[in-house]
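The complex is shown incomplete by one protein chain, all other protein chains being positioned as in the whole.
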Amino acid sequence: MTTEMVYLDYAASTPVDPRVLDRIREVAESAYANPSSTHAAGRQTHTIIAGAAKQLGGLLNVDPQTLIWTSGATESDNLAISGTARYRAHRGRHLVSMRTEHKAVTDVFDMLRGQDFDVTYVDPGPDGVLDPADFEAALRDDTQFASIMYVNNETGVIQDIETLGAICRERNVLFHVDAAQAVGKLPIDLSKLPVDLMSLTGHKFYGPKGVGALYIVDRSDCHVEPLFYGGGQQRRIRPGTLPTDLIAGLGEAAEIASGLIEADLAHLRELRDILWTGIQDIDGIRLNGSADGFPGILNVSIADIEGESLLLDLEPICVATGSACNSKSQEPSYVLRALGRTDLEAQSAIRFSMGRPTTRAEVEFAVSKYRDAVARLRGMAPGQAA
Amino acid sequence: MTTEMVYLDYAASTPVDPRVLDRIREVAESAYANPSSTHAAGRQTHTIIAGAAKQLGGLLNVDPQTLIWTSGATESDNLAISGTARYRAHRGRHLVSMRTEHKAVTDVFDMLRGQDFDVTYVDPGPDGVLDPADFEAALRDDTQFASIMYVNNETGVIQDIETLGAICRERNVLFHVDAAQAVGKLPIDLSKLPVDLMSLTGHKFYGPKGVGALYIVDRSDCHVEPLFYGGGQQRRIRPGTLPTDLIAGLGEAAEIASGLIEADLAHLRELRDILWTGIQDIDGIRLNGSADGFPGILNVSIADIEGESLLLDLEPICVATGSACNSKSQEPSYVLRALGRTDLEAQSAIRFSMGRPTTRAEVEFAVSKYRDAVARLRGMAPGQAA
Amino acid sequence: MSGDPYSPAVRALFAEPGHVGDVDGGEWAMLDEQGVRVRLSAVAKAGTIEAMRFRAWGCPHLIAAAEWLCGYYEGRPLAALEEFPRAPIMENLAIPTEKTGRILVLEDTVRSLGQKFGEGS
Partner (left out) sequence: MSGDPYSPAVRALFAEPGHVGDVDGGEWAMLDEQGVRVRLSAVAKAGTIEAMRFRAWGCPHLIAAAEWLCGYYEGRPLAALEEFPRAPIMENLAIPTEKTGRILVLEDTVRSLGQKFGEGS
């Protein structure tokens, strides 16, 4: 990227930590054998993968054996949701999720709807937070599975996973959490959290792209049907030659994150304060989400501003409108619509997302660019038609 | 790996070309944005991916738009086979494949059998080559899809893809080819070959692990149902954040291979000759496969030798018994069984597989180790029980 | 396949539009349709457009097109307002086809402005 670019789109993807890049290269150069092979070279790669599982298990405080490697959170979400729904179809065909989930969750549920599953999407409040009472009210006797995300990718809103999970345990409902935006960023202790399946992806916390994991609790009633077949790798749950170097990189990123979560959070809180303090007095501005969400994300709408022009005027700052995964479509964000925003409000939304490398100067620059852009565009607009 | 190790397991996985590693690192460091983002950083990653598609398209002589990125050949095979079978179920429920396919193919067909598809597995001859007449005889009026591999991963046997594909075109049967062991190693011109879908994976031709592709011919009757859902990436056929760096690495590997295929083949032919000449006079030795297969693979069985002890005695040479993807099971290779080998013959099989970096000295060392091991183990064995 | 949704022309016109504002003592027209809002105003002397200004609320393509249009019409006869230079705009600015609707709003605004001059004369 050119030097003037200011990257404030860490929720879409993070740069890879240089230590992770070093580890990937080291492993790629020295341990390229297939980890399924029994010869010495294969055993070596096998050991590296076991070590990475230990690192990731350490971050989440779980037995490394409960982790299945995937290509990312999209695959993990699909494996968890359609894999469990199909495996447990005999227990009931009702599933529960939330309107503001990522497409990698809602699109799977929509597909299952076409296969005679019954899906209830609960709505969060206007601040994006799901009320556990609303969640509980959606559960039925034939509910077999629920999926609620940890940190929302557009707004940073944090759901009360502990309470929601406890409700599920009581009702014998399997509980999946899409933690793509939470792992490595918030402290997560899976030995205590009542969560049965959890999705994560490397590229959201300074690890490699193209690798993720699914945690599956070690309990006989929790099992998933595979998404694909072949070879015997990973207990047949997810076959295919394991990418040793990427897995080692993901392990490294997990280990680095383990030691930095509190410091990262403090850093992000400071940056978010600078950002929000710098723009909150602008006429017509509105925070999307709750004030105590994940501090790496600040999403704001603004009255009387057209989003696409705002985005272009903010260059060379790289930010998102709506979800990055969805940003090619011109549709207003369905997540913000679910929070009660109008099309116009949703369309003007900018998601600033900050990360470990973000500096105060970058955020201050973003503040001044945002103020300037709003002023310029408003100055250009005609009055309302009579 | 320790310096004494001699790696002759290139069919299981190859080391990554240093130029590919450089490219991956360069891209990971400079273009980490999400390629779905519309901002400048996202557009830059998007451009890199388009460039890699062009490189891979160049290797196969196809429009880059026909390539879908996946996590590897296992996923590509699944996407091609179950994706097509489900999409075209209305055209007929009969599918054809071969007994000696990789598990990433046969396990998908076996799964489809459980979903009311009818699968015929044709058998090759004792040299592993499928007779096109046998293939044609297996096709029925309700056959909608067939899948035949290019180069067999255990024996190196090459199928006559052109003839088989032409038969499929005539009969309006979609034709998928698992080319995991062929791409980057044999000249392939998809603008001429009558192939509708082709699977490939980076780590078999000096590219990265964890990334592969599926070629889907641009014709209205050829379409696949996705394996998973979410986001709008890759025309919804395969969603998930694209791993820009891995894709760039795969593109680089394709470009490097484009210029080296003939030289690589000549090199491998020389090595295979040294190997086969060096051991073919051993009492009871038998070639598994055909003499004119892919020269990077030589698979031999030997009478009166127990395979596991042979493998250990060959250390520090890293070779495979049966398929690497299957090598944790003690089952005799189903591929060799399909070629008519007895359990004992299959169990003694060693697959030597050589690659671009393999030297004559390594192969000569393998010859002497193999001869010594056979002599020592035979010397240890008791006579037949009376 | 650079992926950049904006042509260099759109970027330049959007970044530094020289024709934002209103003219004094001429005619103006405004439309609010298809999620965009455009106001054009112009003064003419002896049947020639002397100055044209715009105000716009909309995407960069619309703003760039409005800016381009003002420069295009200045110095042309009023009669030119009856012929909207759609093809030159679409081509010179490389407007993607999905944005055609917004350019049509601009066209309607120009026509409306032309009518105002017609009525006034």
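Letters A, B and C mark the chains as written, and numbering starts fresh at 1 in each.
Here, a residue touches a chain if its C-beta (ideal position, glycine included) is under 8 Å from a C-beta of that chain, and two chains touch if they have at least 3 such contacts.
Being a predicted model, the structure only gives us computed values, none of them experimental.
Trainee: For the unseen chain, which displayed partners does it touch in the full complex?
Mentor: Hidden chain, whole complex, touched shown chains: A, B.
Trainee: Which of B:123, B:160, B:270 or B:306 touches the chain that is not shown?
Mentor: Considering all chains, including the one not shown, the answer is B:306.
Trainee: Touch as defined at the start, partner being the missing chain; which of A:47, A:277, A:342 or A:359 qualifies?
Mentor: In the full complex, the listed residue that touches the missing chain is A:47.
Trainee: Could you please point out the chain A residues that touch the chain left off the display?
Mentor: Looking at chain A, the ones touching the missing chain are residues 38, 42-43, 46-47, 50.
Trainee: Tell me which stretches of chain B touch the chain missing from the display.
Mentor: Looking at chain B, the ones touching the missing chain are residues 304, 306, 308-309, 312, 330, 377, 379-382, 384-385.
Everything that follows uses one rule, which is that only the chains that are shown with their structure count from here on.
Trainee: Building nodes from the protein chains and edges from chain pairs that touch, which of line, ring, star, complete or other describes the result?
Mentor: The chain contacts form a complete graph, every chain touching every other.
Trainee: Hey, which pair has more contacts between C-betas, B-C or A-C?
Mentor: Answer by contact count: A-C.
Trainee: Taking each chain's centre as the mean of its CA atoms, how far is chain A from chain B in angstrom?
Mentor: Inter-chain centre distance comes to 34 Å.
Trainee: Rounded to a whole Å, what is the gap between the Cα centroids of chain B and chain C?
Mentor: About 58 Å separates the centre of chain B from that of chain C.
Trainee: If I count partner chains per residue in chain B, which residues reach a count of at least 2?
Mentor: Each of 38, 42 in chain B touches at least two other chains.
Trainee: Can you pull out the residues of chain C that are in contact with at least two other chains?
Mentor: In chain C, no residue touches two or more other chains.
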